[in-house]
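A single protein chain has been omitted; all remaining protein chains appear in their positions.
Our next item is chain A:
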Amino acid sequence: MKKKFILGFGGLMLTTVLAFGQATIMPAKPQAGPVVITGATIHVGNGKVINNGYIAFDKGKITAVGEGSAPNTTGATIVNASGKQVYPGFICPVTSLGLVEFESIRATDDETETGEMNPHVRSLIAFNTDSKVIPTVRSNGVLLAQPTPQGGTISGQSSVMMLDGWNWEDAAYKKDIAVHLTWPVVRNGRGRRGGFGTGAAGQESPAERAQKAIDAIVSLFAEAKAYAQAKPAITNARLGSMAGLFNGSKKLFITADGAKEIIQAVNFGKQMGVQVVIVGGKDSYLVTDVLKDNNVPVVIRETQALPDKDEDDVYLPYKLPHLLQQAGVLYGLTGTGFWRQRNLPFEAGQAVGYGLSKEQALSMITLNNAKILGIDKTTGTLETGKDANLFISAGDALDMVTLDVENAYIQGKSISLDNLHKQLYKRYSEKYSLK
């Protein structure tokens, strides 16, 4: 098994193969010289595939991509990837990766602030670069993530982070890109006694309750918009933090699954003049017109999920990406939680059996996610001038049978692919004298 580990560490890495423990999984040093990967099948991320291709990068940027042999390899480190696959680094939006270490232990869960309206809290500074979970996720090709606050109505702001770094400062890829809002849902909970709510007459109905919550959001945004035009004498951190929504520098991610909630959320964004992204979007396939007309993309949460309703097509979550593809809606994908994001490539691959092409599935977690996060100018595809965020897999990276990440680069830095799990595997392989 040693061979695998050496491969995993990659050519430029100062290897410490036999040392164990998280503490020795070092953040990578900046790219020292040009690198050219040759002989690979290159999945550009925008649908194109280059067979027997090369990709060159220097100082963190892609300098050349093409078919055949690389034009200029002088002074470059050559990585022979013959028979292997090169992909843009996967991008994981809307996740708690880096914010939570153990789900059930409150002290390790740092993704939720108290209160309903917290547009001013930022996930950026809570991002734990030393999480033991992160190396297990990037080992499967996920190189960028959007750690996102949860809870309340407005949970806070998110940033895009690189999954390698000494601290949040140098791991930040793009700071404070979005505000996160959960759209109120009409909860028609049935009463315990079959069909009749326990609420006394005169108590507000679930619809009224939801409308009140929506009204609160609308007035907060209206005030924030006014605040952004001319700041009053008294500073308000919440209102101030929302300015970017109105000048287009930040997006509004709205969690909404039901068809009605999605329509409401999109219309709300239109009224407020903010760029909306729908997160979840279970019913998005029913309201594709409103999404398309308003250029609102959807971040699908999991394909590997059960349908909501007994009557739904048993494969509906598998088919959702294709339904949006057919309708011409921009869609991205995230998985669930934090540690499970290492399955992001498989969540994407899941849609292939149900209508998407493999390259469309790849785009879903590379270019599409980059577009949705507003980072597609610098990443999301393997194109000249973009950041060298990419990895080499021995086989098809969307399939469990073949995924095998051998080298990975973030802004040209060759990152460690070691992790706690590989180390424990090694430790117990030793115990049982397994080869």
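Everything below uses one rule, namely that a contact is a pair of C-beta atoms (placed from the backbone, for glycine too) under 8 Å apart; a residue touches a chain by one contact, two chains touch by 3 or more; residues count from 1.
Just so it is clear, contacts and distances are computed from a predicted model.
Missing chain, UniProt name from the options "ABC transporter ATP-binding protein", "Malonyl-S-ACP:biotin-protein carboxyltransferase MADC", "Amidohydrolase family protein" or "Lipoate--protein ligase family protein": "Amidohydrolase family protein". Residue in contact with the omitted chain (choice from A:I125, A:A237 or A:V314): A:V314. Across A:E67, A:E103 or A:D293, the single residue that touches the chain missing here is A:E103. Considering A:F90, A:F127, A:Y227 or A:F338, the position touching the chain not shown turns out to be A:F338 (whole complex). In the full complex, chain A touches the hidden chain at residues 101-106, 133, 188-196, 258-260, 286, 304-311, 313-315, 336-339, 342-343, 346, 349-350, 352-354, 398-401, 403-404, 420-422, 424-425, 428-429, 432, 434.
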